[in-house]
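Missing here is one protein chain; the remaining ones are kept as they sit in the complex.
What follows is chain A.
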Amino acid sequence: MALAKDKQCVEEAVCSSQRDGDVKEEQASESSSRESDSSGDLEPEWLDDIQNNGELFYLELSEGEEELALAQAAPSTNHVHFSEQEAEIFTDQKKKQRGGGSRPKGEPTLKRLARILRRKCRAARRRRGKDESAPPASILKNQPSPRQGVRAQLKEVCVYLNPKRLGASSTLLGAGNGLLETLLGVVHRPAWSRGLSDPAEVRPEERLRVDGLVPNSPACKSDQILIGDVIVAMDDVEVTSENIERVLSCIPGPTQVRLTLETVAPLGRSGGDVSLCDRELKARPPVSQLVRLLWGEDAAELQMSVDHLPHVVMFLSLRLDSTSTRDEEEIWYQFPLSEASKQLKAVRGIFLTLCDMLDTVTGGHIVSSSLLLGKHLVHVGYWKEGNNLLVIGLPAERVPLFSLQAVVGDVVRTLKVMYGSLDSAFCQKDLAPRLDHFFCLFFQQLIQPTRLRRNSSAPPDVPGTLFLDGLPAVRWLTLPPEIKVEVDTILSDFESSDFGEMSEDHFGLRRLYVILGSCLFYKSYLIANHLPKEDLLDVSLYLQHYCLLPLTSEQRVGQLVVWREVFPQQRANGSAGSTPGYAQTRGRHFLLIVGLRHFLQCVLLESGGCASQAVGCLGPDCVYVDQVKATLLQLETLESAVEERLKAPSTPCLSCADWFLPDSPSPILSKLAGAVRGRGLFGERSRRSSPQRSLSDSEVQAEITLGVGLANSKKLGARRDSLGSDGSVAHSKTPRRKPPNPFHLSSPSPRRTLTERESEQIYQTMKLSSGAENTLFHYVLMETMQGIFIAPTHSELSQLGGSIHPRLVRNFHHCCLSIRAAFQQSLPPTGRRAAYQASGGGWGLGPVKEHGVLFQCKPENWTDQKKPAPTMTYWVIGRMLLEPVPQEFYVCFHDSVPEVPVEMAFRLSFGLAV
């Protein structure tokens, strides 16, 4: 990728545009002054480099400081900062750094000296530096000197402009901005406003240089206008900063204009060939809808595409205040503003009344209600807090009623983590644009998850998302112990806050933040966690909501920096009383998330308490950001090992459902199935002159089980033993089916590459099911105390392939949702009314320990009229374990060997320690 695209985007898209003027200056000076106060001389040296020609270039090598490659200004306020830097450029850069490691060590000292002299004017410079650090870092950093190696090119970009929209947007942008900013979305900072005195730099500034892009604007959406480009002409009319406003004002209505831009491209890779450059631009895979949505683009279009389905979120006040002059005063917040949601808004009286009344009718406050809106069934979830009520309406076809409560609970917790309380989230008017973005993401993920994924070929596993996201746990990836130790060591090193020369201690200052802990994700899997469970869940809810985990697993993230104040629920709720003699400190908490390629590290910081008291709005501290980046760079050396683990054969071994279908239409499958049938690997079957495998009637299979059950003693243990011995006999007979080898997925004979012995070993050590044949299809094991769960990885699933297997997994998740709902519902009520308990209500069957469903599946669209479709039966079982550690275990296996889920869970959880 020749041109690295660097897009700044802001989580709170609209607010950002307000930042442009005075606000930004204020914040910049505030944060810089704070930095100079607290970190003194430890201020990263690259801040000075930014001033150098307005471009960032910094090279200093000392022990373990490769993170300098990432030395790019972090955003100064609470913004998500994305860039899509191509990784190769990074490595190039690193190599260069290593190569040029002879740079004299003394230079930083000199710089420091120089900086002390310059300190007075630094605030202003830094501000300017930040403005200009926006150009793609990967381009600029590659240049030993700013101009050399950069050559100008002309390119043409078509942009759709609509002056009619101006009315709406100008109110957001505030007065004083020209049409260039409001209509086109290009931020141009004239030379005089920068306070530059250098006449050499003034001249080019008369040209219309793109200094920034307004999120959501036509220029931003076009993808082709880059910061640093110069607008030369519009529809072949030459434009400068002088005449641009006039030219733009001539546009009468919605139209497309052709912009001619002068752009810069790096030399050396393509030799500056324009056509090649263009081709590479086109060849670049389209940015996924998800990323665009995170950037704040496309929100309107995406929202339009779901407008036909009724959905709404409202925050209503239960207090009637007759003195208020506001219209619709009881509505604090509402999203979206579509027709269907207006209809739901119109009946908000129902929600308010039900919320008020249901307590007296059923003895429990309201959880949900269902209503029929036209032909759409809508489920409405409620959350009452104080005098306010949060109402979320979702189409029933997307979210089943029994998972609605969990969905609402999660969104409420996310909001509380982000804003402290629902009141503070909804009752501040200026947060509305951010909430719009928040709920746009929320509804998009629930209503049309396909649009957000890049590879939308497979039907989305909606129940899977609902089930796995609803678990109070994070997906965990077990690593080989030696790698795990290394990862943990690196994380611990970081968490010790021993930043050497960079740390506050070095200067005898009080620390800015205490690192409470951090957790590390690789490709959406949690690989290390040093956070308490509740904090981990808070963090993961945030990640989940912003789809950051799928983002890092789908595409390499050039750089991701998230910084915001958070309100960890466990800490905020004051659980201090639980441990005698220990009181939680009442500090402020900040979440720092840094993503680099497939790694994502989340750090929870605390100010106050041991660290210094935080005052005002705090931006990210460069030192901490850099340290996380350094940690991630350090971890990259382990990437290959982690990747290897991901690609390794699944542990425990999984079978593909298709292998068990007799007489499948596919020749390979039928051969496999034939092999299964011919061998008679199922102990019971071979012992008895067994019925045909193709017999799918459950009764026949039950007969078999019955036989086993009766032949062996009725005692469970004895039966198990006999099965076990059965299995071991079969083992020695060399089962022919091997675990699929992932490394030769595309080769014609995928399961033939491992030697017999090797595969035998793998087979025996990692098989979860009893009996000779591996009958395990899928599993989910949740460690309740640690807040983690394990399940087969995505790559394991894709290795299995199969045509009915994905559907089986979907059904598994669907069923698990229902099983888990039963578990939850049957739990003895905590903190509920005595009256309710006395009435014996709730769950008549008592607490559920284990619940299983036997399913029959057959291939979809079976066309053969002569033969009935082949069928296969499999179990989905959920088990709630309280001893020795609380766990929830969900498993799916073929219905040929009776399994004991408790045992399976034990075998699976063995050695699973965080």
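Details
Convention: a contact is a pair of C-beta atoms (placed from the backbone, for glycine too) under 8 Å apart; a residue touches a chain by one contact, two chains touch by 3 or more; residues count from 1.
One rule holds in what follows: contacts and distances are computed from a predicted model.
Missing chain, UniProt name from the options "Protein fuzzy homolog", "Ribonuclease", "UBC core domain-containing protein" or "NEDD8-activating enzyme E1 catalytic subunit": "Protein fuzzy homolog".
Only one of A:Ile251, A:Leu318, A:Ile331 or A:Leu373 touches the absent chain when the whole complex is considered: A:Leu373. The residue touching the chain not shown here, chosen from A:Ala299, A:Leu344, A:Cys622 or A:Leu776, is A:Leu344. Among the residues A:Val157, A:Ala611 or A:Leu808, only A:Leu808 touches the chain that is left out of the figure. Here one chain is not drawn; of A:Thr240, A:Ser795 or A:Thr873, the residue touching it is A:Thr873.
For chain A, the residues touching the absent chain in the complete assembly are 343-344, 346-347, 349-350, 353-354, 356-374, 377, 401, 698-699, 702-703, 705-706, 708-710, 714-716, 719, 807-808, 810-811, 814-815, 818, 821-822, 825-826, 829, 832-833, 835-836, 839, 841-857, 873, 898.
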